[in-house]
Each structure stands twice: as structure tokens, then as C-alpha cells.
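Taken from a larger complex, these chains appear in their original positions, while the remainder are omitted.
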């Protein structure tokens, strides 16, 4: 079979950071939750770039140990003071409403209202993001200063949340880029958070742009893009796709990919899956100080993919690790917090990792006894002060020395302590000159 | 089979440190050696608390590569000056006599006597502890100051050791706490040192009180307590019990457990025996800086249990490591050097280790696909600032994620970096709720 090419062209796109940023900004205002029209609207926007298939599963359906909850929709929410002024307005920030709130419409004194208000006393300017999916209640989130104002004013308030919690459906989006083989790479992002830019408009936009760019490229592997509500969405998807899971050979959960921190990679439960080695290699060769974490059973949807009954080879890529940055789950996780250049770097590292998945193979030396005479073939790069030539020459010697049928390109890159890219390119050159031959092709 | 309970109740006894201290103090004055009435008398005292079975084996019996030596007894020893004053008196400290000394009764000048005197010039106030088991001689140990006094006085001395070295027996004590299975834990202490409090009145008293407390408890494993003269005692016991050694699944030698140092654990020769992992886990979760040593063929009776022909899974537990503290083998190893609180801590760590031996097992998740919904079952502890609740919740997620039939409770505790106790308790809770099931019960 003729080999599919490398993913390098995807990195050549200089505008990719801006493209991702613009798309993240476009979906930022939408009020998402684990169910409802916010998810549908978000998918509609993204489908302008990628032919996502929208899937729904009705309220009450049993999925693994869980059940699809009611669908939540919201049209308005506010708190009005005695003067009829909106002192809190859902339309200014959808974080103001406790996500998945039941409806309410009553006059009440502040003393009663306060039991339904969440603030962040240590970050008094910020609105927290809170949810109550599995316990029916209602509530508001506001800055601590805002609460102080209400307390100063006192009195009665008109408290309104115009929401519906009714039988409906859970919604997710799926897109398959078909490659030469049915071996799949799962790329998953959560679609349930409202106006939080890094967590996870960034991940949704990055995967969408990646899917768009990948469409132009012939690949060896197939790529399954999945935008699912957190926890219940991946559980529903796993329940519906249980029979086909062995197709998934590698996977990444992608979230919080637009800030300046990290990069962070959390290994799959297996710990030594190929995706774990590939992404670790990319980040360790990135010129940054990556944060490589062993698996732990808390976080995003990797918790479900890596539950013991599935144990899929799926890791988590982030910039700053979740719950470790001050903006996490607050109104400060806004469009100023993410930058095109950070999105572009995240995109590049993910593509470099996928490129390793695409190109990994074992070669075997056709001149294994003694070194082949590279000079005669014009293969030695010009020597001298040229550091790149030295790296290139050493890479050739490593590729020849370790291509004994037992070492793959990534094995060689790790042992030689140079990037996969360099090893893969000298291997291709040596293959052209008849010094190496592919074992797996 | 119904499971035996945990050993936690043993730790609840607040007075255990005082109990051990009092018992150590009671046996402290007795002049022990590798044979003789000192050992018998010591066992008599301890048998008031535990029904030890006293065993004897006659002088001259071949045991492995050794032979039971003569029995040594002593009634008096002194050095008298020209004025008839006892300038050294065995009744003031039994350390004054070279342990296992042959009898002597002669006048001699100091010049001759000096060849039989041992002092510690670097610790001039202390009496050293010395023995000569396998080369027949006589001698005295005294402080360097005491020797200086003698030298000032000069002259002739009456030198008397009223001892007997005659055919008799080697004596040891044994007690078996019978559990639900015949799998045994060997707990061994040396009973041959005279008035040294830490080395090893502390170990003898701790094991006796442990045996007493354990008597009240139903256990899964059986516990064999062994108080043996060092080296020759364990060799004799091994020789007599060779046929039954495969019952011993775990073991600890216990000595010097009353001082403020350490804790120290020296691994068995195997290095990865379960006792090695269990005790290392307990000490690393103890809030101290434990000293975990690989096996070396020098020390206490673990040398014999871990000889290559037996290779039993037996480690050594101590506070300060032997031969590393200034009081070691001197008159400063007295009842002021050991404290009830240190004895209590040693007791607690040993019991926590035995508790792991008792409760270790593998469970398997009954909802292995995706996470089970803990909230619905009321299993999530209250969230918020509560650090214990967070630890508890993470422990549940770890127990569920790793209970795949391949990981035991200790495996999970090590991986999750929390104590065995926490993992074992959440596992029990999850078992009650039908989420985990025991594999080994």
C-alpha cells in the first residue's frame, strides 16, 4: 500500500492560531449545559467548518450505570430590586445562573435569597461557575462585591429564572476523517461549559479547525472527532459504541488549550500506551518545561475512556493543568485569557503527535555489517561549525545502527535524544539510498 | 469463610506504651546470656502475660552447622582491693562481667588483671557490654574512670567470678496465636542480652504485650511469637522446625524499639516480600523519615531466617539502627533511654503492618465500564474545603479504577499515595454498595 504523507503541511498554516481564536470567540457567548439548545447551537456554528454529525439520545435512556437526564433550557434570569432595576442579569453573563437551575419566580428577602447565592470571597471581582446537574435546585453566581452591594441595599428582591427542565435529549457531535485504515484516533472535547474561553471553547475550536485542515490530507489512520457533554456525554457515547471500541488505537482529550501555561500531558491509565510515548516525546522536544503526569482517576472524559472496563489508550492534553490556575471556573476565563499564539502552539504539538502516530514504523538496515560508507553516497552533510549538519549526521548513524528490526523510529528518536521528525526524515533519505527498508509497509 | 476483623482495636489501647515500658523495666535487672537461668527467669516473668511454652535443648546437640554450648550461670562477681572493699560489684551492674565468663578466684596484681578488663576510653563514664561465647575466657567491663581509679591505687586485687559453665540446656520461649488459617507470621526477638533496656528488653516486652492483646482478636493469619537467644537460638529453632517452615508467610525480627530514633526497617533478603512492601508503606505514611534499608547479612536473627537455604520473608524493625547510636551496647542503654511513647509508636506501626497482612486482598469492580454514579448512591463525601472528604473521594475513584482483578488493596494504596487504611475502608464501603466484590474471599 502506498504510504499516506506526513501531517507537516498542517503546521505550515500560519493563520491557524487566529482561526482557532476567532472560532472560540464565536461560540463563547452561547449558554451551554450538559443538555439543551446551547449544545445544539454550538454544534451548528462549528458545523460551518466541519460536517459534524449531530446525535441525540432521549431523556431517561439508561447508559451504563447512568441515565440521560432532563433537557435544560433557559431564556432569561435576573434579580430585580425594589426599584425594578436588574441588579443581576443573565444576559450580561450566563455564569450568573447556577448551571442546570430549576425555574424560580418569586419575591423574597435577601436573607432567603442568600442561601442560593455563590461568590468567591478570595477573588471578590469574579463570578464563579457552578453547576447542579444531579440535585434539582436553583441558584445564582455573582462577584463578592455584587453581593456586598445587595447587602448594603437590603430589602426584598424579585428573583426570576426562566428555565425549563423537561424530557428531551442529550446532544453530541461526531465527525470521522476516514484514513487508509480503520484504526482510529479519538479526539474528544467537552461541550457542556457555558462562557468559559479556555475551558473549553478553546478545545472545541481547536479540534474543529484541526478536522477542517485534516480534511485536505490523506492519512493512514482514521480520526474520530467527538464533542460531548462532560461525563454523561462520553458515557452515552461509550454505551452506544461499545462494539466498535477496539478500533480506537490512540486518543486525546483536549481542554484548556489557549492559555500561556504548561504544556501538560496526563498519561492514559495504561501509562505506556503509544500515545503516551508520542506526546511525551513531542513535549520534551518542544523547548518548554512540560508537565507530564501519570494517570489519576479525576479530570475530564479520560476518566470514562480509561475506566477499567474500557481502558482505552487515551491521554489528556492541556496547557495549564485544570484547577491549578486562578481563572479556572470563573468569569476571568474569558477571551482575554486565551491567545492565538498559545492556541497555535497547542495545535502544533497535537499535530506533531499525530504525525508520529501516522509515520511510526520499523525499518531494517540492508547493510547491517559495519557502517555503510555514507561519504561515497554523498550522504554526509557538510561538516564544520554547522550544528544542524552534525545533528543530521548523528541521526543517520543512529538510524543505521538501531534499525535492526527491533527498534521503531520513535525508539530511535528517544534513544538518540533527537526529535522524531529528524529521525523520520533521515530514515526516509536512507531508504531512498537503499540502506534501510521498511518492515511494516 | 467469614472474614476476620481488622487489628485496629489493638491500636485503640492508650496504655499500651506504659504496659510495655513497665514489663521491660521488670525484666531489665535479670542477667541473661545465651543459656542459663537468666533466660528462664525472663520467660517466667513474661509468661504472666502470655502462655509462652518454654523449650529446652541439651548442651552438645548438633543444630545445623553449630552445637548447643554449655549452660552458663553466675551468682556473684567482684574485684576487691587490699582493704577488702568491692571496687567492682556484679550486683551493681551485670554488665560488669564479660558475659559467659569462666569462673576465676585469685589474687593478682593490676598488671595481670588489666589484660581482662575492657573499657570505652571515648565514653569514659560508661560500662561496655561484651561477650565471649565461643572462646572460653573471663573478664570484666568497667568505665574508663573506674579503671583510672584502680591504676591510681595499684596493688593486688582479689578477683572473683562465681560462674558455672556446665552441660545443661539452651532455652527459648514460643507462643502461637491461632488464626483462621495455618499461614503464619513469625515475630522474633532476642532474649540473650542482660541489662540493656532498648536492646532488647524493649523488643521482648513489646512482643509479649502484642501477643496478650492479640489473644482477644480473631485473625485470619496465625502468629508465632519467638523469644530466642541470638544466633544459636534461632539456629536451634530453625533446625527443630525445618519441616514446617513453609507455613511462615511473613516475619519480623523486633529489637531496639524503645528509643526516639528511626524508625528503621531492613528488608528481607528477598527484598520484595509482601512484609517488605507492607512495612515500608506503613513507615512512609507515618509522618516520620523512615530509614528503609536493603538486606545485608549482618545484624540480628534475620541473618539466620534469611540464610540462602531458608530465605524466609523476614525483615527487621527497629527505631535507631543497631550500632549507630552512642548508647548501643553500653550501660547508657538503660531504662531512661526508652520511653513509653516510643514503645507505643513502635507497637502501632507493627500492628498497622500486621493489619495490612490481615486485610490485603484483590477486589473487582462490578461496574467497570465508565464511572459508576456515586452521587446517586450518596457516596460522595460533602465537598468544599474539607481535605478529608477530598482524600476520601479520590480514594473511592482510585479503588474503582484499579479494581480490575490485577491490583490488590496495597497496590492501590501505593499507586494512589494514600494509606492502606483509607483504601481498605473505602473499598469496604464500595463493597457494601455492590460496586466492588472481593476476589480472594
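By letter and in written order, the chains are A and B; residue numbering begins at 1 in each of them.
The definition used in the following text is that contacts are C-beta pairs under 8 Å (C-beta built on N, C-alpha and C of every residue); 3 or more make two chains touch, one makes a residue touch a chain.
Model, not experiment: these values are computed from the prediction.
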Completion exercise
The full assembly in this file, of which 2 identical chains are displayed, is built from a number of copies equal to 3
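What we mean here is this: only the chains that are shown with their structure count from here on.
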Exercise for the section: Spell out the part of subunit B that touches subunit A in their complex, as residue ranges. Expected result: 365, 367-373, 375-376, 394, 397-398, 400-404, 416
Fill in the blank from the handout: Listed in rising order, the residues of subunit A that touch subunit B in the complex are 64-66, 134-135, 231, 234-235, 238-239, 242, 269, 296-298, 303-304, 306-311
